[in-house]
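Provided herewith is a single structure, encoded as structure tokens, for subsequent inquiry.
The complex appears here minus one protein chain, its other protein chains still in place.
The chains carry the letters A and B, assigned in the order they are written, with residues numbered from 1 in each.
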Amino acid sequence: MESKEKSTSKRKLVAFLREWGLIFAIVIITVVATVIRPAFLSGKNMLNILRAYSTIGIASMGMAYAVIGGGMDLSIGSTISLTAVVTMLIINNATVATVTPASAALLVLLVGILLGALIGAINGTILALVNGKLAESFIITYAMQIVIGAVAQAVVRGNFQAAQYRSGLFKEFGMGFTPVVFMIVVAIIMQFILVKTQFGRSLYFLGSSMQVAKMAGLKVKQVRFFAHLICGACAGLAGVIVVSRVGSASVLQGQNYELDALVCVAIGGTSLDGGSGSIARTVLGVMVVGFMMTALNILGVQSNAQLIVRGAVIVAAVALDVLNKSMKLREVAQ
Amino acid sequence: MRSKRAVVKKFVNDQPVLLLFLFFILLMVVIKPSFVSIRNVKNILIDVSIYGVSALAMTIAIITGAFDLSLSANFAWAQIFFCFLLNAWGDSPGAILAALLVMLLSTMLVGVLNGLIVVFLRVHAFIATMATGIILKGFSLVFTKGNMIRTTNPFIREMGKGTFLGLSYLTYIFIAFVVLAYFVMTYTRYGRGLYATGGNMKAAELSGINVKFTRFSIFVILGFAAGISGAMFVCLMRAGSVLYGTDLALTCVAATVVGGTPLTGGRGSVLRTVVGILLIYVLYKGLAFLGLQGYYNTMIRGIVLLTVVSIDAFMTRGDRW
Partner (left out) sequence: MADYILEMHHITKRFPGVVALHDVSFSVHRGEIHALVGENGAGKSTLMKILNGVYQADEGSIVLNGEKTIIRNTTEAKAKGIGLVFQEFNLVNSLTVAENLYINRLPKRKGRIDWKAINREAQEFLDSLGFNFKATQKIEQLSAAQQQLVEIAKVLAINTSLIVMDEPTSSLTTTESEILFAIIENLKRKGISVIYISHKLEEVFRLADTTTVIRDGQIIDSAPTATFTRDSVVEKMVGRSVDTEYPRKNCEIGEVVLSVEEIKREGLIEDISFKLHKGEILGFAGLVGSGRTEVAEAIFGAELYQKGTIEVKGKKIAIHSTHQAKHEGIGLLTEDRKETGLVLGYNLIWNITITNLNKVRRRQFISEKAESLAAARFTQELNIKTPSLKQFAVNLSGGNQQKVVFAKWLFSDVDILILDEPTRGIDVGAKYEIYQLMNRLAEQGKAIIMISSELPEVIGMSDRLVVLSGGKKVGELNREEATPEAVMSLAVSN
């Protein structure tokens, strides 16, 4: 009887950490960073963080769809790189220069999203055909990452180009609040789809248990396909905005994006096993990661060392999630 | 009746991936007959020897139902650390041995970390090893500040360049490991335990096999193999860098699949992987030989890898419910 009480309180602690750990983390990091550099808490800084992380945010939301569905998409990084360089090429193209800035901007946006969607569609098709779950998603999108990365290099033949676009709608994408607006709009749409549509509900079930989903008469293959298509589209969108904001594009543009996206999703409390989580949580995760990384920058931690932090965070978040789940099930084990 | 459901669709003698590979290689030989030269064969053998040790370990892991994405990072770290230690401790045989041992200890420590996270924290092997790989990569970058580390150690140089009866010393090392791996997998209780764990973890556990220890030990073995591969690489290139070997993990997986060991676990053989890695490096060499450089080479490699794993996933999809 005694051990039961101990395990219940242990379980409550774990559950508490999972639910509120996020807010705690934000608060603590903010406090520490503000102490070191008071400017941290300024409006300007907040805006900067949001702006900088809005593209990661969009990519993370796409990743969230893949993860909730029980999969993963490690090709996001290369997709962003490819979209970025393609965007750059189009913008700099002489023919495009004759068109009005607004049309050029819209064209680029469209091409970027479609290109990302195409890559996502290829991923989705393969995974649907092989009844892929987490393991298959990993390997196949990992291989895709390599392929698309090489494609991006082929497109620019290794060059690094500076943007030469005229000011206009395109430049607006990256300025001021606009990236954030993009992120918020996308977030609202995607959360809505998750909660209010057949597709969204099916995605959850697919991630929990492909067998249950199939036996309930859900269109498993289609759901898997569209989840990855949307994920790719998000990455494509992110790629376009990145170019606009940064002013240049290189084949390394998207490096580590998939990693960051995964960290945001995992920290947000979405289980990497699939079947749970939400876009809202992912947005929170993006905020935490944004704060945390910026704080690390302030503390003088180099970007290489930050990799270590990212990796450690993933392990911690997933371990916590696994622990929480196993405790939940043990309590009612038959 | 129900058991027939469990019968794997792939038969031992019917390996489409293998045949596909052979077909492409044949094609290449036809297009450029000069491809078949002693020099090429030697170079391919050296590559196979270096990376083959890791591929063996990866196959053993896959048979057991585990996975290691940190292999690439561990391999890079091994090179870096080994060069570092060699530079620090000098040229004497004692120093070289010490450097090797310490480096191997460090890569096996990474394996221990992986094992702890996967077996005791119960995080999926994919996610766990991907994460530790990233941590290790970051650590390596910090350690080297992004630079390459070189070594001028004459013994190392000799190991890399030297040959015995026409074959590089490295090849002999590889063959030794192949024999060792085969022996362990086929003739020891531990080895059969690996097959059982990968085939049906619950049955293995109920039969008294210490599944936790078995799975844990796999990661340590992987760490060791990464270290050996790294040391052999240093012998050849006399340098270590974070940039070398970034697709090692995926290449090892591909070698396993091409050889005919399915990713679902419980069956397969390290000998098949030897065939697999041979074919893969013949293909890689062939691509380079045909004049494809840089990104086209990478692209085709990536497509090959993608196709290989997709076919394997497709053929084993029925078992995955």
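In this section, contacts are C-beta pairs under 8 Å (C-beta built on N, C-alpha and C of every residue); 3 or more make two chains touch, one makes a residue touch a chain.
Everything numeric here is computed off the predicted structure, so don't read it as measured data.
**Student:** Which shown chains does the hidden chain touch?
**Tutor:** Answer for the hidden chain's contacts among shown chains: A, B.
**Student:** Which of these, A:42, A:93 or A:198, touches the one chain of the complex that we don't see?
**Tutor:** Of the candidates A:42, A:93 or A:198, A:198 is in touch with the missing chain.
**Student:** Of the residues A:13, A:27, A:41 or A:212, I need the one that contacts the missing chain.
**Tutor:** A:212
**Student:** Determine which one of B:37, B:152, B:186 or B:293 touches the chain that has been left out.
**Tutor:** Checking each option in B:37, B:152, B:186 or B:293, the one touching the absent chain turns out to be B:186.
**Student:** Which listed residue (B:123, B:173 or B:196) would be found touching the missing chain in the intact complex?
**Tutor:** The one listed residue touching the chain not shown is B:196.
**Student:** Need a quick check: the contact residues on subunit B for the chain that isn't drawn.
**Tutor:** 1-8, 183, 186-189, 192-193, 195-196, 198-200, 202-204, 206-209, 266-267
**Student:** Tell me, which residues in subunit A touch the chain that this view leaves out?
**Tutor:** These residues touch the chain not displayed: 192, 195-198, 201-202, 204-205, 208-209, 211-212, 214-219, 275-276, 328-329, 331-334.
In the analysis below, only the chains that are shown with their structure count from here on.
**Student:** Express in whole angstrom the distance between the two chain centres, defined as the mean CA positions of subunit A and subunit B.
**Tutor:** Result: the chain centres lie 30 Å from each other.
**Student:** Name, in rising order, each residue of subunit B that touches subunit A in their complex.
**Tutor:** 67, 69, 117, 121-124, 126-128, 130-139, 141-142, 146, 247, 250, 253, 263, 294-296, 298-299, 301-303, 305-306, 309-310, 313-314, 317, 320-321
**Student:** Quick one: which bits of subunit A touch subunit B in the complex? Just the residue numbers, please.
**Tutor:** Per the stated touch rule, the residues are 72, 126, 129-136, 138-140, 142-144, 146-147, 149-151, 153-154, 158, 210-211, 259, 272-273, 302, 304-312, 314-315, 318-319, 322-323, 326.
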